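Of the protein chains in this complex, one is absent; all others appear in place.
For reference, chains read A, B and C in written order, and residue numbers begin at 1 within each chain.
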Amino acid sequence: MQPIIGLIMFLFLMLPPVANLLESIMIFHMHMQMPLIAISGFLMAPFFMEKFPKFFAKWNERGIPGIILFTLVMTYWSIPRAMDDALTMYSVELFKFISLAFLAGVPLRASWMKLTDFWKNAVFVFFTLQYGLMGLIYLMSDSQLCNNYLQSEQITLGWGFLTVAIALLIYLIQLVIIDPSDYE
Amino acid sequence: MLKHEKIWLTVSSVMIIGFMIATGIQTFAFGMGPPSETERVDPQKVDEHEVFSEPGVYEVGENKYEVVMTLEIFSFNPGDIEIPAGSEVTFKMTSKDVTHGFQIAGTNVNAMVMPGYIQTITQTFDEPGEYLILCNEYCGSGHQLMATTITVV
Amino acid sequence: MNPLKISIAVVLLFSFGLFFIGTDGFQAFTAETARTNDLIETQPEFPEVTLEDSHERTYSFSEFEGKHVFITFMYTACTSVCPQLEMNMYNVYKQLPEEAVGEDIVFLSISFDPENDDPETLSTYRGYFESDGETWRMARIPDQKELDRLLEEFGVIVIPDDNGHYTHNSAFYLVNREGNLTDVMDYTKVDEAADKVNAILANEKGV
């Protein structure tokens, strides 16, 4: 069921009007479309995991290569240049869909359950820092970072990054101050 | 999860997605989006504004009119508008004081007019007759008297 | 080598490649930098277009042959970047030696909104920036095809929105005496741009 929903979602996101709408606003592009593509991959993952169990077992030991791939692909797509290129070059746009679904969404699912708590928390810390940093870059930058988007949209995106970073930070803080073993 | 439950959830999802698609097509393909003008204006200097300093009905093309309108308690300026049948009228509005509503009863013209923002909405009037324009956002003690008409001849 | 090490190596290598290619070897993290680097490298020639300026004169770009041309792209209805861009252009203009202006270098503001920016509008707009219309001209390119070609050649991205406004990138463009684009400069750094132009002019005098 899940892989089918994932596939439908993936194809739906690729429809030109849907893609155009989501790409028309900078923050939708980065914080709505890209995660949705990754989620579609995440949903499709069980299909591949069942089809090639050996591959995942052998090459994704303890989930570490997978999570590194996920992290780096997601980071790549937060570069302003990458977003511009996706809008101007068809090949990059295609690569965006493929990489986010199959090189970010799938490895995330294939890795997450295998990871130790240390690695899981490391991923949260990494994204908190990355989002905070990207937020500051987008907010502080005096110049237009993307040719296809206005500077005011850049500020919106900056706040988007910052608010997500703050939400993640709250999550990390509660991890530190609340000991789940008190309750579970 | 029960089988019936799955069916029900699928039906629900299809219904909601259907709504989304219908709304999307109407908004983006047919240009029927809600009034969403984004231009700003100084609410305390509406009278000095290049457009709003002279409210009135302007003919901007063949069968095309622009009504530059200011709203303030408790009146529309200009009021008692008259236009020929079949014309496309764009209302360009702003408020000089509090938040007002702009509604033409019997049509789909319905928009919020807020201080600091310009709002535009377009309507084609095919049927001759007298249409009631009223303020539909509470604006004070005379709110129920804030109305005027647009006559299509 | 165990599979874990191999797969980590492959992932890292792939990502390195991705970032390397995607940012032109860690040079360009924004498309604007990439574009500028590219333009400076290829030095495209100013295409043959017909300009119509605020004095309603029409001429082709060869009018400026033998002179440097300092160019910006704008539209007059613009309320955000363009006034700043033109103001900065004015500040560059002021910093150049008087005798060189008009002789060795000409300033040119090109509108990419030919429909609205007729000579009369351009003339009014010119007044805001004390442009004289001779050594600093403001012009439109009436032929949309020619305009598109120029924008394409010079990497100017112009996206119209529904309210008669445009999203566009802004920079100072410098075309040399032969009509080739030689430099694309950050329009927010006025002094830097002026120094650059002065250096080029001084350099040529020296030779």
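General remarks:
Going forward, a contact is a pair of C-beta atoms (placed from the backbone, for glycine too) under 8 Å apart; a residue touches a chain by one contact, two chains touch by 3 or more.
FYI, contacts and distances are computed from a predicted model.
Considering only "Cation:proton antiporter", "Dihydroxyacetone kinase subunit L", "Protocatechuate 4,5-dioxygenase alpha subunit" or "Cbb3-type cytochrome c oxidase subunit I", the record for the omitted chain gives "Cbb3-type cytochrome c oxidase subunit I", by its UniProt protein name.
Just so you know, the chain we are not showing touches A, B across the whole complex.
One of A:Ile27, A:Leu43, A:Leu87 or A:Met134 touches the chain omitted from the figure, and that residue is A:Ile27. The omitted chain makes contact with chain A at the following residues, 21, 24-25, 27-28, 31-32, 152, 155-156, 159-160, 163-164, 166-168, 170-171, 174, 178, 181-184. Where chain B meets the missing chain, the touching residues are 4-5, 8-9, 12-13, 16, 19-20, 22-24, 26-28, 32-38, 40-45, 73, 97-99, 101, 103-106, 108, 110-119, 130-132, 134-145, 147, 149.
Following the convention adopted for this analysis, only the chains that are shown with their structure count from here on.
Averaged C-alpha coordinates give centres for chain A and chain B that are 39 Å from one another. A separation of 35 Å divides the Cα centre of chain A from that of chain C. The residues of chain B lying in touch with chain A in their complex are 24, 28. By the touch criterion given at the top, residues 17, 21 of chain A touch chain B in their complex. Per the touch definition, chain C reaches chain A in the complex via residues 2-4, 6-8, 10-12, 14-15, 18-19, 22-23, 28-35, 80-81, 157, 159, 167, 169-170, 186, 188.
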